[in-house]
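This is the structure, below, for whatever I ask next.
The complex is shown incomplete by one protein chain, all other protein chains being positioned as in the whole.
Entry: chain A
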Amino acid sequence: MAVHSSSRAANRVLLVLGLALLAALLTLDLASVAPNRILPGEGVSLWAWLGPWSASVWAFPLLVMAFAWRGSARALVLARVVVVAALALLPWVLAAFAASRVPDASSQARVTLGAGFWVLLFLLLMCWVELHARLRHGLWLVLLPLLSLGLALTQGHLESLALIREYASRSDAFHAALRYHLLLVSAAVGLSLLLAFALALAMRRFPSLRRGGFALLSLIQTIPSLALFGLLLAPLAWLAARYAWLGELGVQGIGWAPALIALVGYSLLPMTRNSVVALDGVDPRVVEAARGMGMSPAQVFWRVRLPLAAPVILEGIRITTVQAVGLAAVAALIGAGGLGTFIFQGLGQAAMDLVLLGALPILALAVAADSLLSALARLTRRQPGREAR
């Protein structure tokens, strides 16, 4: 190995991940099959399902390890083909499993994803991330597995998965919750952006506000979410009782009002801090030149300071949005609705698949918001001369 340049050295991370993949396939239950929602399922390992044919599945981690051992750029590209293919095939493996174990899809019998499946998914994603960091990016790497999953879902091949059964029996409630979740998050992000921006401007104009302002915002940040909801309950209930129009708007001690207030409260610190840092960080010489050329204060702000601050402000919006997507789940506890509802219902009924019905879309939303806003920030940051990193 020592004679090769570093790019030809074996990729140890990928080797270990491949080994772990193999171990997971050999030891853990892929899924379990239950006759209905109440009875516990019976675990099935890969070997129990496919017997000697399991070897065809082992081929994937073995190939990854072989390519990782070579370690050249070409080998890593091939490793990525294998990983992306595995991710794309995963829904179809599940579909085949479901078809063989629950031949009658209209029965109550269901397939629950087992530890083996989750470990597999996790390890494959780790491989994906490792390769993503080393190779050129491409949209198909994300789209192919997602399209494959979408196809398997819409073609009805995954109907007997417990997760899908939970969804099917409450699809209206699910869509309503999803919409509500999105509404709550966008309202919170929008409101806190406006507030934070106003605060940032005020802090820049009156620097004496900074200390106290940030201390207060950090204080809000340290209150646990449940405690904050509790703190809001009494004053909001009192306000709603005192002013009828507030009550008519739906403001109560529980429900959307405290949820929105809390979400905005938590969002203010990252949003304000990033806005202040961004606006402060603009090169003073550029601002001096802008003033010296005869730009009005408004022109300096809108045409110079704000555009130059935009990437960092967008970064604040990104942090806040991802955080709000997660926090909005907790708001379900005070009757604010949203995807969190399924998580807490599922926990109450010990129905893990119902928990997943809430948790997986939240995860997906967070990842989507994160990558979308990062892409946007990259776009605004793109000043040629520094592009193509």
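Here, contacts are C-beta pairs under 8 Å (C-beta built on N, C-alpha and C of every residue); 3 or more make two chains touch, one makes a residue touch a chain; residues count from 1.
Going forward, contacts and distances are computed from a predicted model.
Per the UniProt record, the absent chain's protein name among "FeMo cofactor biosynthesis protein NifB", "Quaternary amine transport ATP-binding protein", "Probable septum site-determining protein MinC" or "Oxidoreductase" is "Quaternary amine transport ATP-binding protein". In the complete assembly, the contact with the undisplayed chain comes from A:A289, out of A:A289, A:L347 or A:L372. Mapped onto chain A, the interface with the missing chain covers residues 283, 285-286, 288-296, 299, 304, 307-308, 383-386.
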